[in-house]
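One chain of protein is taken out of this complex; the other chains stay put.
Moving on to subunit A:
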Amino acid sequence: MRRLSAMIVKEMWALLRDPKSRIVLVVPPLLQLFIFSYATTLDVKNVDVAVLDRSGGVHAAEFMARVAGSPSFRDIRRLSSTDELEQAIDGQEVIAALVFDPDFDARVTRGEPATIGVVLDGRRSNAAQIVSGYLSAIAGGYGAELLPRRAAEAGTAGSVVTNWYNPSLDYIWFTLPSLVAIIVAVAGIAITSQSVARERELGTFDQLMVSPLRVHEILIGKMVPPFLVGMFNGSLYLVIAPLVFGVPFTGSYLLFFLALAVYLLALIGVGMLVSAASATQQQAFLGSFLATVPLILLSGYAAPIDNMPGWLQTVTYADPARYFLILVQGLFLKAMPAAQVFQQLWPLVVIACATLAASAWLFRARME
């Protein structure tokens, strides 16, 4: 016990003694949280569109007024020729341009089907699709108002959509809980991977190995600081998410901390494996990068796991972030019940045990 506590105290000092490293432990994860939350916007806001109105009638003007009134659009540029339209799209001044034919107004007045041309910038395909969706919705709504009778007759009553767990479909409700999983992983693996490698590089490792400290004492001592830092950052996010970003936390705090703790152990296992395999800090740094990127990409945060090819989906079962992502989203947004939490938790426990055992083995094997 005396040995273990000496080891833990030493590791804590090594991490916290330098005021600069204390700042590095807390400030970058917070900065990342803010930058990521605002930068990874999944919906399209503040887009500029252009309009080439050849009809000059009331209906075209009314339609454009609705576009202007939508919060998604910012500027509407008026164009006078197809050349100008080309330029505007080509120079990425606007993402979409609407074209009203000369007979648009006349046809609408007569009650005939009328079309609005939409030119989209296919280079930004994702955003363009979303913009196209917005425009169709506006067109559909306008059309329905003009011909309520016909719509009713045709029976196209339209659907009433309710978005469960995120009623206003605010993207930040999705990204913020996911970011907790991602940023905790980046910091946790980075800190752990340096720990053993640093001692190897500085030559203190031999000194440690000739002391009566047992391998498990050394490893536990090295696990404690990244664990505590991870718990601290996780708790910080738990406070910031509702207070600053307005994302509600609906689940059980107890389950959240339990899940976070198990997740951290799995991450520390991965980091320790990298560290035990590395001879220098530089190798450890590259190794942690090598581990972190697939961990994030395969978690389901960047792209839905269901869209991945089958074999890759199998690989994602080994990714601790995959489980914690489900857990943290569930706990934030839908008060995930304990039974469901445990369903995601046991694979994390398996991963943690496997990686920690492997790193202890590698640690012994690499001694020679």
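We take it that contacts are C-beta pairs under 8 Å (C-beta built on N, C-alpha and C of every residue); 3 or more make two chains touch, one makes a residue touch a chain; residues count from 1.
One rule holds in what follows: contacts and distances are computed from a predicted model.
Not shown: a single chain whose UniProt protein name, out of "Glutamyl-tRNA(Gln) amidotransferase subunit A", "ABC transporter ATP-binding protein", "Oxaloacetate decarboxylase beta chain" or "Anti-sigma factor antagonist", is "ABC transporter ATP-binding protein". Summary of contacts with the chain left out: across A:L31, A:A137 or A:L202, the touching residue is A:L202.
Touching the missing chain, out of A:V210, A:L243 or A:A339, is residue A:V210. Mapped onto subunit A, the interface with the missing chain covers residues 2-3, 5-7, 9-10, 13-14, 17-18, 202-204, 206-214, 367-368.
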